[in-house]
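What follows is a single structure, and I will ask about it in a moment.
Every protein chain of the complex appears in place save one, which is left out.
So, chain A:
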Amino acid sequence: MTPRRETAKAQDGVLTEMPMRFGEDPLLWAAWLYYEDGMTQGDIAKKMGLSRASVNAYLADARTRGLVNIEIEPDRFRAVSIAVALKERFDLQDCLVIPSEGGERSLTERLGAAGAQALRRVMRPGDTLAVTWGRTVLAVADALSHPGLDDLRVVQATGSTTARIPWTPETCASRIAQALHASWVPISAPAIVSDPALRRDLLNQPLLAEQVAVLAEANRILMGVSSMRPESTIHTSGFLDSADHHRDYPDAVASIVGRLVSARGAAVTGPVNDRTIGIDLEALRRIPQRIAVAGGIDKIAAILAVLRGRFANVLVTDAATARGILKADGWQESPRRPALASATPGSAQIRSHAKKLFNAPQDAVDESLAGALTAHGAIIGPVPETSRAVMALDGPREGKVGIVIGGGSGHEPGFWGYVGKGCADAAVIGNIFAAPPPGPILAASRAVNRGAGLLYIYGNFSGDVMNFDMAAEMAGAEGVEVRSVVTTDDIASSPPDARGSRRGVAGNVFVFKIAGAAADMGASLSECEAITRRAAARVYTMGLALEPARLPDTRQPSFELGPEDMELGVGVHGEPGMVRHKLVPADDAADMLLDRILQEMNPARGDKVAVLVNSLGGTPAMELYILTRRIGQRLRAKGIILHRTLVGPYYTSLDMEGVSLTLLHLDDELVTYLDHPCQSAALTITARP
């Protein structure tokens, strides 16, 4: 935990600059200079004005306190450099940056504690503190305890709001007043009144006039920052009930003190402005010290706007938010070690312009599809009226549901590899990593429709959803009944509670197989849809990339990955993944993928699974089998039965080096469909002995 080293600086009454949160901690400074900046102990002693022996003692102390633990706790040190960067860039009096994660408490609670700490440091006898409202402000109140100072006043910065939220202006201000043992001055009026004349009349009431006069005397203000997202405080508190922010305040990205601010930091005025009772932005800027306590990724744009407008001059936030604010404002983090800095830029050049067997890159998709038809002409044939779809020769038949699959190309043998008897009836492909247009989807639909309806199956990408939806509407207009199943197996792409927004990737292979079997065995459209949905709900994929894919026309990597890095949760389109990680050995990589999947799948001993160890294009069989070996060991140890194992390039991403692991959590019915014989270019299953 944070070494608490309150500096014994005399309270000088007038606040100039409060000490940087970690800036006066010599122990931390010394560790920083030594471990991060690579300075010698002698240099550090000179720089800090200490003896070499004390530097040595500090470093030893830092190690024993766990401050330095082979690696230095990165967030804490980042906090220092980030706080400095924010302070300089936005001309802040001070900036306190806490680590973004730690312990059980929520970010709001932790920011509240940091805000309380900042407030305790700055409050002086005789101060008048204005207070706004919101979750974070209330969290400050919760964390605040103070012995009390003479003649403190806390005043509400705005009128009151509806009581449907726990963090109303009156609650926040009164709680802060209580914690500071200060006298509390409410603003005895609603924050928003129905018309400007009423506001004038109210402000002429002696009681309110007196309270507002106190507000005008505030020398500090404590405030939260609200974004304009639908779930933000400015909306939930009913502040803008009478206004539509997109219509009335289209430029607003942030809200403070119930007033709105644009991305440039300008005040945004609208219909509620002259109906608001409370401090306005101009008066706010006249308050000498304006402390904003706010954090969270969703608030970055809002906090940046507030800083650009100079509406706050002290910021309490967390490291991730602080980095986000700086990054959004165009700040470049300086490389932490010179050795890394020289290694990174050159490496991208070395790997660019891969050698490729292409004719004209723009012909690659059509030519490879033509090759597939050449190689697998016994299984698939062309679809009339389009060059971008194939159909099963021995697939569609009267009374059988037609299975139409598809997506962008670049995933070969996806999608044409899964067309054939007992599998999909047609596959439609788009340009590289781009959804096919509705035209070829409709052409394929017409070609395989035999009167029993069609089932579209594709991965969850906005382009695929829009194009397949348009095609389904067009097919529907021609009297063909179409149902759609959108696959969402990529567990890295969204948390479990947002499964619906996950991508659909290699798990498609199992889902296509199950759907094809159901149709082949004579299931109705509704039955096909139901079993396909069940398969889609029970399939989990997680990927990792060692090198990004390189696109045919540029032959350049689609994103950059450092020489010692791998990317976890990588997308099949060469999208960057969710987390960058140091390269690890094969068994550790297998464990990382498997553990995440098992955590969600939660299988019982004796459960059956189907496993796909999939190459993303550039990883050879040797590595795939090394991973397969480890996955087998782990599953056996858990008492889980590997019913079927697929290993190879089943669903690729051009030449991306990397793998994905897919597990299908089987049940008896899924076993039947999975074992049903099929013959397609990429997957052939014969009856089990």
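Keep in mind that, in the parts below, a contact is a pair of C-beta atoms (placed from the backbone, for glycine too) under 8 Å apart; a residue touches a chain by one contact, two chains touch by 3 or more; residues count from 1.
FYI, contacts and distances are computed from a predicted model.
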Listed names "(Fe-S)-binding protein", "Pimeloyl-CoA dehydrogenase small subunit", "Ferritin" or "Dihydroxyacetone kinase DhaL subunit", matching UniProt entry of the absent chain: "Dihydroxyacetone kinase DhaL subunit"
Option from A:Asn449, A:Ser493, A:Thr541 or A:Ser660 whose C-beta touches the chain left out: A:Ser493
Option touching the unshown chain, where A:Trp167, A:Trp184 or A:Phe433 are the choices: A:Phe433
Residue among A:Thr128, A:Ser558, A:Thr619 or A:Ser680 touching the omitted chain: A:Ser558
Listed residues A:Ala263, A:Ala530 or A:Val647, member touching the removed chain: A:Ala263
Full-complex contact with the absent chain, from A:Pro250, A:Pro288, A:Gly476 or A:Pro620: A:Pro250
Chain A residues that touch the omitted chain in the full complex: 228-229, 246, 250-251, 253, 263, 297-298, 300-301, 304-305, 320, 324, 327-330, 408, 430-439, 461-463, 466-467, 470, 493-494, 501, 503, 551, 553-554, 557-559, 571, 573-576, 578
